[in-house]
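Please read the structure below before turning to the comments.
Note that one protein chain of the assembly has been removed; the remaining protein chains are unaltered in position.
Chains: A and B, in written order; residue numbering restarts at 1 for each.
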Amino acid sequence: MNASTLTSPAAARPPRTGAVSYRSVLLALVTGLFAFGVLPFIGNDYLFSAVLVPLLVFSLAGLGLNILTGYAGQLSVGSAAFMAIGAFATYNLALRLPGLPLLVSFALGGLLAALFGLLVGLPSLRIKGFYLIVSTLAAQFFVQWVFVKFSWFSNDDASGVISAPRLQVAGIDFGSPAGRYLFTLAIVSVLTWLARNLVHSATGRNWMAVRDMDTAAAVIGIPTGRVKLLAFGVSSFYLGVAGALWAFAYVGTVEPHGFDLARSFQILFIVIIGGMGSIAGSFIGAAFIVLFPVLLSNLAATWLSGVIDPGNVENVQKIVFGALIILFLIKEPDGLARLLQATWHRLRARHRKP
Amino acid sequence: MSIALAQSPATRSATVASPGGSPHPVPGDVLLRVDRIAMSFGGVAALSEVSFVVRQGEILSLIGPNGAGKSTLLNVINGVYRPHAGELVFDGLHFDAMTPERAARRGIARTFQNLALFKGMSVIDNVVTGRNLKMRQPFFAHALRTPAARREEAAQRAHAEGVLAFLQIEPHRDVPVGKLPYGLQKRVELARALAAEPRLLLLDEPMAGMNTAEKHEMARFIVEINRRLGTTVVLIEHDLGVVMDVSDRIVVLDHGQKIADGTPAQVRDDPAVISAYVGAAH
Partner (left out) sequence: MQFFLEVLVGGLLAGVMYSMVAIGFVLIYKASGIFNFAQGSMVLFAALTFVSLVEKGLNFWLALAATLLVMVLLAVAVGRLVLRPLVNRPPMVLFMATLGLSFMLEGAAQWLWGAQVHALSLGIEDRPFDVGGVFISEFDLFAATTAALLVTALSLAFNRTRTGLRLRAVADDPLAALAVGVHIEGLWAVVWSAAGAVALVAGLLWGARTGVQFSLSLIVLKALPVLIIGGFSSIPGAIVGGLLVGASEKLAEVYAGPLVGGGIENWFPYVLALLFLFYRPFGLFGERTVQRI
């Protein structure tokens, strides 16, 4: 097996320079205004709790994995392990150090996940390509085992499932669905901005160089070991915060089984379907993962009620996901992000014709 | 085949084409000494006791039949391979364990026979990565887009643009490299190597797969790089016409051993060289 090149995107996506065009700033402002200023007042609880918050959390997790796998080219099937660390660390910090501001607990939870990420990333210095999967797989199983076995992490709760403490920042309670949405939106917005800056800078270029051809990267002086470790660290930080958000803002509980291998694969699917090496792709993929089951259940209940019975919705989902992955790999390896971008360009071109 | 040099006033006076050799101010001190380098792969000796020097400011060509060990030698020089015996002295410093990063930091840049571009990035981004050793800002400065980070990015980008202009590929600045024709990709790789402002430039068959016009252009660029920027060049090339025209000195390898070392005129008439090539033709 070729131990060097891990992946090279069939259609290259040149990152734009760090500078932003007026149009995208305007777009960001309008979206931000709507998301922060309008939506909290017009949305209902279901929208916040079952659609928007999970979408944001999954996007953040997808973003984290995209940094490691999409930009830096290091395949990881242990994303959920880092989420678990973020969740449990934040929980324990909030519980045992109640004086600590919640945001600081979140940041520390992310940092602890990042440290573990560095550890898991160490083998990448010696091992290349596909074999690296073993490291993240080991991490996935090991971390899950630790949190199940050692009840200290779960505050010795007999059921093993603990509820997350209240979401309070600077005295304001964010516990309501709208509140949780705003809290998540704020954190995800800031982290997305930071990620965007990173990938459009020399850091991002170094990651992509290591992904595309790490021998050439070394030849031009890029310290490939440090670059890979940085990717592991940053990615795990994002995944850790996503895990903490998962526990605090989404499901409201902290349990190891929510961070199992299936979850890791789910995050990987977000990245593959949404678009590897694309920030927008993480969001699009997350939207797909969150909305598609809902769509499917509704279809099963109405139009296809004869064909698919509700118990089998999950199976059909699996089949469709699997088929979509294969289809995307064949037709559009850069995922939905590229597909949507191409469609948009074609529509605009058609619109321009007199 | 003779090369028309760049018609820039500053260089014209210093460059007068003369038959039988390339015009050159006297080459400087020894920049690189290759000292009894030996290398084998699984029992097969790829290089045996190869020794020669490269002087500052010269263009040295490495020629020889296929399989002679030329690429292997370049790989040793910039640390991709570790030789089993012998050592390198670059700029007065001894290296028995050269690594690619060390070579890059010392000012050795190279291009590859089979193109080693970052296919996922645009032309300008590929060339800017060549500037990475000049980038000092830490990653969190990048994340926060501090003024210092933005200044550094702009400065390095500007330098890369200069290299693009020098090699006349600015129109393709934002094109993903994978989409460019082969000849242009080779130029992008050269640009990336140049962006690092190297002391020593190693070119592995930079003209492979090119037609005559493209070869002309590439040879012209190489000579310009050497004359205008003063970069020392070691170049592997099969087209002997180009080699004779461009080189100050030529080293000939055959079956991993050096069989000749001298000016183009000396090498051309060397019987050992002739028999190596004639022998290889069978």
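By definition in this document, a residue touches a chain if its C-beta (ideal position, glycine included) is under 8 Å from a C-beta of that chain, and two chains touch if they have at least 3 such contacts.
From a predicted model like this one, the values you see are computed outputs, not experimental measurements.
*Asks:* Of the residues A:Phe58, A:Phe153 or A:Phe321, I need the one that contacts the missing chain.
*Replies:* If we include the chain that is not displayed, A:Phe321 is the one touching it.
*Asks:* Identify the residue among A:Ile133, A:Val169, A:Ala186 or A:Leu340 that touches the chain left out of the display.
*Replies:* A:Ile133
*Asks:* In the complete assembly, which of B:Asn75, B:Gln156 or B:Ser247 touches the absent chain?
*Replies:* For the chain that is not drawn, the touching residue is B:Asn75.
*Asks:* Under the stated touch rule, tell me which residues of chain A contact the chain that is not displayed.
*Replies:* Interface residues of chain A facing the absent chain: 1-8, 10, 75, 123, 126-127, 129-131, 133-135, 137-138, 141-142, 144-145, 148-150, 215, 261, 265, 268, 272, 312, 314-319, 321-326, 329-330, 333.
The working rule: only the chains that are shown with their structure count from here on.
*Asks:* When the centre of a chain is set as the mean of its C-alpha atoms, what distance in Å lies between chain A and chain B?
*Replies:* The separation of the two C-alpha centroids amounts to 42 Å.
*Asks:* What part of chain A is in contact with chain B in the complex they form?
*Replies:* Chain A reaches chain B through residues 8-9, 11-15, 17-18, 194-195, 197-198, 201-206, 208-209, 211-213, 215-223, 230, 234, 277.
*Asks:* Give the list of chain B residues in touch with chain A in this complex.
*Replies:* Contacts found on chain B: 78, 80, 99-101, 103-105, 109-110, 112, 116-122, 125, 128-130, 132-133, 135, 137, 139, 142-145, 149-150, 153, 156-157, 174-179, 192-193, 196.
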